[in-house]
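A single protein chain has been removed from this complex, and every other one stays in its place.
After this line comes chain A, so read on.
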Amino acid sequence: MHPLLEMRGITKTFPGVRALDNVNLTVREGEIHALVGENGAGKSTLMKVLSGVYPHGTYEGEILLDGAPVAFRSIRDSEARGIIIIHQELALVPLLSIAENIFLGNECARGGVISWRETWARTEALLAKVGLDEAPQTPVDRLGVGKQQLVEIAKALSKRVRLLILDEPTAALSEADSEKLLDLLLELRAQGVTSIIISHKLNEVRRVADRVTVLRDGATVATHDARAETLTEDMIVRDMVGRPMENRYPPREERRAGEVLMEVRNWRVAHPEHAERIVVRDVSLRLRAGEVVGIAGLMGAGRTELAMSLFGESWGRKLAGEALIEGRPADISRVDRAIAAGLAYVTEDRKELGLVLEEPITFNVTLANLAGVSRRGVLSRREEARVAERYREAMAIRTPGVHQKVVNLSGGNQQKVVLSKWLFADPRVLILDEPTRGIDVGAKYEIYTIINRLAAEGRGILMISSEMPELLGMCDRIYVMCEGAIVGELSADEASQERIMSLIVKHRRQAA
């Protein structure tokens, strides 16, 4: 197999930073090539060089396509040669239909007049190819993330793609949707489409990739044959972090649960716009002091909705249910009341819902507890800086200073700022929603350590995660949620991926 793409000696510098340092990447015709590395290792930068986002001339090194050098000046140039990127943040227009999105900028038109018949026919063919059973006229915002991802791929196929680049395609997908997507990639490979997949999930890399290239600190560390029996995930992780990782989850000193901190009884919530849709069905759960309790489930199981409705009824309309904190009924009907009752909620989407990005660390850390840094409504800058400094040390937030804007921090450090914000509010119960999403391996370990420390301090942790190994590695107990209801509860000893999945499957079968 001759190489489809060769990137030789790519060096890209930004003022003060060398983002890529002599990177080499060879992708063979017809293979699935995985690109892995920690956040900030240079994966996205490399793909931007490849696709012409950083035009030819702004980097050193050369790019060869089919053995001939190319000089892309824009994304248009690279797309014309069949190189198509699907970004982590999907680039679909929510209010347009699937068909309109697929042919956006590339309409089936004659003299500016769109032929809808042709558009829809071609869309149907493309949707069949990616296995999406939806009408071409369906607006994209009615589709879940998994299906939107498929629309993106259909869009790429419409442009006669030769090299498909997927940037963390499964980050926002449930296990089942991820499986589907990975199967699709294998199918496309069979049809001759070459792809590069950027991923943090090494099990997926092992499942689909033919070869894997590891980047670290802007340099190529190694390219492995991903099909080799001798290659282990630990070897890849070692390449990524530059040191061996014996354990992906920190050990807990001792697991000793105290008295019940929070109890939820028959919590029932309807969708905010469609009153007839019950999204959380009579959920009851208990959380003890010092416990880390997981909530497992697929995308759309209602986990985030449950968490947000518990936290000051921030989502949906609560129909029934009561919450007790330390044995007494608690008023958690507004966010400020929930905070006063001792609750904290670390959101799934830290950029959209957790941080004021253009403001410094000091601003963000104190936001949920301004009373703690003020007297009679007047802020003390001194106190604020002291608090931020304290959490910078306790959480090991890597930053030049606490007056740095959080937009300049890496994902892991941003997450530590969000955690600091909530710890400064001193909650008894923390609800963590996907606390390690989009964070690299090393920072994940740090977050886990912090979670364990918080539990050891006697707080209760309710942890939502779509990564089952993470729940299995961290939790004392796991509730399994499906279609808005809790369908099972497993202790740490009982729990396994198989048992969780079988609870979900069983529930679905009964429902059907």
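Everything that follows uses one rule, which is that contacts are C-beta pairs under 8 Å (C-beta built on N, C-alpha and C of every residue); 3 or more make two chains touch, one makes a residue touch a chain; residues count from 1.
As a convention for this text, contacts and distances are computed from a predicted model.
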Missing subunit (named according to UniProt) among the choices "Xylose transport system permease protein XylH", "Rod shape-determining protein MreD", "Nucleoside ABC transporter membrane protein" or "Sarcosine oxidase subunit delta": "Xylose transport system permease protein XylH"
Selected residue (touches chain absent from view) among A:Val145, A:Leu367 or A:Met501: A:Leu367
Of A:Cys108, A:Leu310 or A:Ile339, the one touching the omitted chain in the full complex: A:Ile339
Residue of A:Tyr54, A:Phe103, A:Trp267 or A:Phe311 touching the missing chain in the full complex: A:Phe311
Hidden partner interface residues of chain A, rising order: 311-312, 314, 334-336, 338-339, 345, 347, 352-359, 363, 367-368, 370-371, 374, 377-379, 381-382, 385-386, 389, 401, 403, 421, 425
